[in-house]
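Omission of a single protein chain aside, the complex is shown with its protein chains in their original locations.
Then we have subunit A:
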Amino acid sequence: MQDLLNAATLGSIYLLFALGMALVWGTIGILNFAHGATFMFSAFVGHLVSRETELPFLGVIGVAVVTGAVISTLTQLLAFQPILKRSKSQHHAEMRILIGGIGVAAIPLALAQRETRSSPFGFTSSYKAEVFEILGLRLTTTSAVIIVAGLAMGIGLTLWLRRSRQGLALRAIGVDAETSSGMGVNRTALALGTMAVAGALAGLAGALLTFHLGAIAPETGDQLIIKAFAVIVLGGLGSMLGTVIGAYVLASAETFVLYMNWGTWVDAVSFGLIFLILLARPQGLLGRKEVRRT
């Protein structure tokens, strides 16, 4: 049972990180490789601010969420939007956006590495995690917040995309960007809003993960981006519920490997499992089957 609880915490960490990336990739078609840097830099700004003035838990979260939203919006405005404007179609822009994202990510990474010398950094906060035991299971307050936040955000975003008008418009862009524009969907404004929400989610994940781990390094975001990529592909691109399930499947596989004390096989076993699932369902667990017209 304790291991299930650990898997739930780890899955929620992956989920919080992957949600923003999945939202942007699955709707406006941007595979944002700067998401990891946004995540890290939001936490880094939280670190800088809390170093000057001790902040409560929600204060740090607020700083990181706002920073994430700002970075992501600026990335869309200054990098991705100009790339899209100069490209003949979304398809032509994809590779340039991918490279652009990697380029954008290098800036906050270099700044944080320079300031910290790549040493780990955390927050100076009045919040101290407490450990409580229920039925012999140990859980910290931070883990509990992460599990609740991960599930709430995952389910909330899924419902919002399915039931709201903006969600419908975003899904329409995901299916056919040109036609949805013709139907009156303001693609530019929605893309900007989506990137801001994704950045805010990255900031939330950055702050919560830093509280949970005690500290992160400037390179932490790079490691998580591979996991998020796997989670989204496993769940099925375009399906937020798939992302939720993908995150917990990956975390469960990793926790099982750790439980068996095959520590060095974590990535090999969990990614091998994903590979096997994708052999059976190339579109991912809940992804749409792609229709190719010839």
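Following the convention adopted for this analysis, a contact is a pair of C-beta atoms (placed from the backbone, for glycine too) under 8 Å apart; a residue touches a chain by one contact, two chains touch by 3 or more; residues count from 1.
Note that in this section contacts and distances are computed from a predicted model.
Chemist: One chain of this complex is missing from the view, so tell me which of "Acyl carrier protein", "Cytochrome bo(3) ubiquinol oxidase subunit 3", "ABC transporter substrate-binding protein" or "Transketolase, N-terminal subunit" is its UniProt name.
Modeler: From the listed options "Acyl carrier protein", "Cytochrome bo(3) ubiquinol oxidase subunit 3", "ABC transporter substrate-binding protein" or "Transketolase, N-terminal subunit", the omitted chain resolves to "ABC transporter substrate-binding protein".
Chemist: Of A:V145, A:L258 or A:I277, which sits in contact with the chain we cannot see?
Modeler: Only one of A:V145, A:L258 or A:I277 touches the chain omitted from view, namely A:L258.
Chemist: Which one, A:L58, A:I99, A:V131 or A:M183, makes contact with the chain that was left out?
Modeler: Counting the whole complex, the residue in contact with the absent chain is A:V131.
Chemist: Mind listing the subunit A residues that contact the chain we can't see here?
Modeler: Answer for subunit A: residues 2-3, 6, 9-10, 13, 110, 113-114, 117-122, 129, 131, 138, 140, 143, 212-217, 219-220, 223-224, 255, 258-259, 261, 263-264, 266-267 touch the chain left out.
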